[in-house]
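What follows is a short report on a single structure.
Only one protein chain is missing; all other protein chains are in place.
Letters A, B and C name the chains as they come in the text, with residue numbers starting at 1 for each one.
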Amino acid sequence: MAAALSPNLTSAVFLVMVAGYLLGAVGSLAAASPAVTRSLTAAGALVGAAAGLGLAGMVLVVGAPFAVTVPELLSPGGGLALRLDALGAFFLLLIGVGALPAALYGVGYTRAYAGRYSLRWLGAMLNLFLLTMSLVVLADNVLTFLLMWEAMSLTSYFLVMTEHDGADTAAAGGWYLAMTHAGLALILTALVMLIPPGPGSTFAELRLTVATLSPTTRSVVFTLAVLGFGSKAGLVPLHVWLPRAHPAAPSHVSALMSGVMVKLGVYGVLRFALDLLGEGPVWWGGLLIALGAASALLGVLYALMEDDLKRLLAYSTVENVGLVFIGVGAGLLFAALDHEASAVLALAAALYHALNHTAFKSLLFLGAGAVLHATGNRNLNELGGLIQRMPWTAACFLVGALAIGGLPPLNGFVSEWLLFQSLLPAIASSAPLVPPLMTLAVGALALTAGLAAASFVKAFGIGFLALPRSAGAAAAHEAPASMRVAMTALAGLCALFGVGAVVIVPRLAEMLRGYDGLTGQPAPLAEGLSLALPGAFGGMSPPLVAMGLVLAVAGVWLAVRLGGDRRLRRGDTWGCGRIGQTARMEYTSTAYAEPLRRVFAELYRPTEDLTVDVHPESRYFVQSIAYRSEILPWFERYLYTPLLRGVDAWAARAQAIQSGSAHRYLAYLVIALLALLAITLARSG
Amino acid sequence: MDTLFAQLVVLESSLALLFGLGMLWRRGVPAYISAFLWQSLVLAAVAATVGYFGRERELYLVAALLVVVKALAIPWLLRDMERRFASERELAPYVNTATSLVLAGLLVLFAYAIMRPVVAASQLPTRTGLPLAMGLVLVSLFVVMSRKKALTQVVGFLMLENGIALLAILGTYGIPLIVELGVFLDALMGFLVMQIFVYRIHETFDTIDVDQLDRLRH
Amino acid sequence: MVAWAVDAVQGLVALVLAPGVVGLVRWLKARLQSRRGAPPWQPYRELRKLFAKEVVVSTNASWLFRIAPYVVFASTTAATFLVPFLAVPRPLDAVGDLLVLVYLLLLATVFLALAGLDPGSAFGGMGSSREMTVAALAEPTIALAIFALALSAGSTNLGQIVARTLADPATALSPGHLLAFAALFVVMLAENGRLPVDNPATHLELTMIHEAMVLEYSGRYLALVEWAAALKLLVFFSLLGNLFVPWGVAVALTPGALAVAAGSVVVKFVLLAVGIAVFETRVAKLRLFRVPELLSVSFVLALLAVTSSFLAR
Partner (left out) sequence: MNAFTLLLVPSLASALLALLVRPYRRVVGWVNGVLSLVAVGGAIDLWARVLSGEVPVAGDLLRADALSALLALCVSGVAALAAWLGPGVGADDDYDPAQARTFRIFANLFAATMLFAVTTDNVGFMWVAIEATTITSAMLIPLHASRASVEASWKYILIGSVGIALAFAGTVIAYFDFVSLAGRDRLALNWTVLRDAAPALNPQVMQLAFVFILVGYGTKAGLAPMHTWLPDAHSEAPAALSAMMSGVLLAVAMYAVVRWQAVAQVTIGPGFAEDFIVLLGLLSLAIGALSLWSQRNYKRLLAYSSIEHTGLICIGLALGPLGVFAAMLHLLNHSVAKSMMFLLAGRVLHRYRTAEIGGVSGLLRVMPWTGGLFAAGMLAVIGLPPFGMFVSEFALVRAGFAAGRPVVIGLVLALLAIGFVGVIAHLNRMLYGPVPTGVAVGEGSGWALVPLACCAVFLMVLGLTVPAPIDGLLVRIAEIVAP
């Protein structure tokens, strides 16, 4: 079957993808009216994403080869080289899954932008953003990869800056571009260190030179790659830009950035760890697990404390990226210990969670966008009662919240279950130091799962249920059709990926075959309808669990409907006898997270100020109470501020040189001459 | 024959260096101008001596040019400018006279050190004068750096050009004539532009003390 | 086919038995406090009464408030079906293991928390916030306790754990098992709202955790929620009973073995009920912000359980 799909068919689909995105970009730039711009943007993105999905499907399912090189372009780097292997195809698939709904969603969402922001620029940048992301996973030589990587960062920077009159958008954009550029510097160094002395710099040649490199150099390259790609993925401590940049972007762009772009950081690490650098020492996996666990835990802990819905989702992205890296780290660890089956399982679990995260995080961001679109407000303390006013969005957001909380029968639950199962054999392994590290990782994973469920109960409960807490929330209206269709599609995907795990996970394991010494005999991961793990550590059948739950709910509902009484009456909520229930009596999101803020006070170090102003006449009647609580931003205060202050000091010193006095300038010149002459004298001996 | 030629040249070069050091010692602008005038004359003498002994016809033309331009024209223009700003005596320079003379001495020693390979490589009888020429170059750099008045900085710069011309004559019996003429024309044009700027500084800042010119910062 | 039948019967028996066990615990506590107390089958009467009563739903509540009881009851029933009461190995093992069971219970807790928030009363919010805090902090303990068991049994499958412990009884007394038992016991108290964490019999809204969330429910919805809570307690009883003390669980599906298994299960439940009752009469309720310390004690116990099991290998 592979031979049947001749290369020119895949090239044709590739051309359709590139053409789709480019026409979308050019079309939206040239379009006359805002409506035409919006539809052209969506059309281009949809065609491009669909073609991308097709290409990925062809390479993944049928294994059709795809490689094209354009020597004239990017000649200093050896030409524009593109090649799609299984790893790249998976991430291309992931881009398609994220892009289709986001593009469709954009049509309805950006209608409100018509007067205020440039729709043409937004449309063009969105299409170019998707194109450059797709080309990053296709790149096959150093300069192509770096160019597409930085182009992706640049286009996403412009997308973040769309709502440029936002209060902190400029700062968010600045942070974002600075951090990704620092990341690029690291990736550039890592890649260039692998380039052979010869002219070419394709990944194939890089793989050959790796054999000649000493283990220490390979470790240095690996660390640089992890830091470089980690800054894009949002690994702690390089995550500070993510909660600033993602919320500032328009919601469907935030969905793309959180759901898809972050995964390219994972792709980068995998491309290095599995493909370029070959077999590595044990500590590589350990490092990733440590970073992943830290990101997961800190991500969810900060998500809990967020009152801004989109910032909460951004922090939860940091958490989920942490989970993915735990899986990748476990995979690398097992590969180093030669536990082949466990390595494949762990990596498959990581990729599967990455795919699931794309589905539910995009859904949640689109939901948040719909809320913002309807109420004009992102602060949970001023939302509420949206389930009555926006039932469709609320239902989809609920599905997303349950999925990200890791609750059956959806996809989040299955991938978290797989992550737990993939860590289990590590605890049983005999290598020194691995079991204790794994135990802590499992502890961190479990606490993260619990806290994630808590944070999304808060997000959905406070955001959507009970009475609206502000006029904006009260006046909310259901999202337009295009947005609803996109969200429903993603909700369906969450259910489908959950139940379909039995098909997806073995396909992922099969796909990882052939990378970095994972070429052993593949142990089947699924028998019939259930996931059977190597070493029979555990089994679970997602479809059966889902079916069981649905049958149980239907059965109970029928039983109660037939047997018991069916009368129902509306009444007031119980308020200890107080009549007239108002929204101010409800729990706010700050209050909801207060117990956990107290429990983790060591980490948050909350500063609380409570101002009670009393009625002028008598001390006993309180007019208003204001409660504000701030948590300590560790990374900003103890890592980034000193860094920035250091550079400020050096900058001041550099500017002191330009003091204005001509004499001092001449003195610099003479001193330079005398110094160089002295050095020459000293060297010539 | 060569020893007389060599001694004569060394005498004239050291005279030129002495006039340079003289600038560091004196305070008034007229003294600067006269020191420069005499230095140019000595330089012309060196050119003539090397021309005569080294049988280089072109150097006579160079000597003549030096006398006409650097000994007559430029000092006259300088005096004209000096009369215009007579009110402004040279303020105390950045470095007091004693230290600047000690520093000049050190610079000449440094010149000797760096010119050692050059002297070794040269077979010309005038090679012993080379370190003196380099010393004059370094001293004039120090003069430009440490004078406060724009006018004195210009004279320091002219002295720097004299030092380099001396270096050229002693080291290579003069660089090819066409290039020498081009260099001369440049020197003259450079001086004229500087002169225009000194006048303009006087108009806008109504002083020619370069210390006032420090508004353009970082 | 017989195996499936036994599983179904097991589940239904558990469904029916659950309110009785809760009634037994209440009755025993009353007797220990020298009160006559309502008879152990009192909960059945309450359920019958509630199913017949009219439901009053708050005006603020949405459709979620009304489907939550069904989801809570359904997920807890699904969890019950996964637990081995009478016989091992079971066809349902392929459907879900211990982790799935825990997540199903978490699903029930989440829906209850959401239902608590929906009417918009301060008590519902307070209860839901505290319930989710306790549930989140209990997660790591459960995971590590499960891993301790899985390490010695070689799998997280409930049937396999029970079978392996039956095969060589020495593991039942190994430090890993005992520490895991202690850790899970504390978690049971936290998850089911038993005394040191939450007082099931209190009427003070400010001190409730579990009760505060269901304050707004009435009629058949309240019946379902109460029944689900009882089922959850039974699930934990059976986990503590059958996983750690598996003697009596039938290995072959012969009527004789099943009878012995049924007998041993009932005895275990009675013993556990007595244990809970005695424990609750002796201990007073912890202040809410001391509960995390209790849960961190249980986390340390679970951590030691895991370390001892992989050191002992």
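Criterion: a residue touches a chain if its C-beta (ideal position, glycine included) is under 8 Å from a C-beta of that chain, and two chains touch if they have at least 3 such contacts.
Since we're looking at a predicted model, the values are computed, not measured.
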From the touch rule at the top of the page, work out which displayed chains the omitted chain touches. A, B
Contact partner of the left-out chain, one of B:G20, B:P75, B:P93 or B:G171: B:G171
Pick from A:V61, A:L74 or A:M547: which residue touches the chain that isn't shown? A:L74
Could you tell me which of B:R57, B:R83 or B:R215 touches the chain that is not displayed? B:R215
Subunit B residues touching the chain left out here are 114-115, 117-118, 121-124, 137, 141, 144, 150, 153, 157, 160-161, 164, 167-168, 171-173, 175-176, 178-179, 182-183, 185-186, 189-190, 193-194, 196-197, 200-201, 204-205, 210, 213-216, 218
Quickly run down the residues of subunit A that touch the omitted chain. 72-77, 142-143, 146-148, 150-151, 154, 161, 164-165, 169-170, 173-174, 177-178, 181-182, 185, 188-189, 192-193, 195, 197, 201, 647-648, 650-655, 657-658, 662, 664-666, 668-669, 671-673, 676-677, 679-680, 683-684
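Following the convention adopted for this analysis, only the chains that are shown with their structure count from here on.
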If each chain is a dot and touching chains are joined, what shape do you get: line, ring, star, complete or other? line
What is the chain whose Cα centroid lies farthest from the Cα centroid of subunit C? B
Centre distance in Å when subunit A and subunit C are each reduced to the mean of their C-alpha atoms: 36
When the centre of a chain is set as the mean of its C-alpha atoms, what distance in Å lies between subunit A and subunit B? 69
How many angstrom lie between the CA centroids of subunit B and subunit C, rounded to a whole number? 101
Spell out the residues on subunit A that touch subunit C in their complex, using ranges where they run on. 384-385, 387-388, 391, 394, 398, 402, 405-408, 413, 416-417, 420-421, 424, 427-428, 435-436, 439, 442-447, 449-451, 453-454, 457-458, 460-462, 465-467, 530, 535-541, 544-545, 548-549, 552-553, 555-557, 560, 563-565, 567-576, 581, 583, 585-587, 591-596, 598-599
Quick one: which bits of subunit C touch subunit A in the complex? Just the residue numbers, please. 51-64, 67, 70-71, 73-75, 77-78, 81, 93-97, 99-100, 103-104, 106-107, 110, 113-114, 117-126, 128-130, 132-133, 135-140, 142-144, 147, 150-151, 154-157, 160, 205, 215-216, 219-220, 223-224, 288-289, 292, 299, 303, 306-307, 310, 313
Counting only contacts in the complex, subunit A reaches subunit B at residues 655-656, 658-663, 666-667, 670, 673-674, 677, 680-681, 684
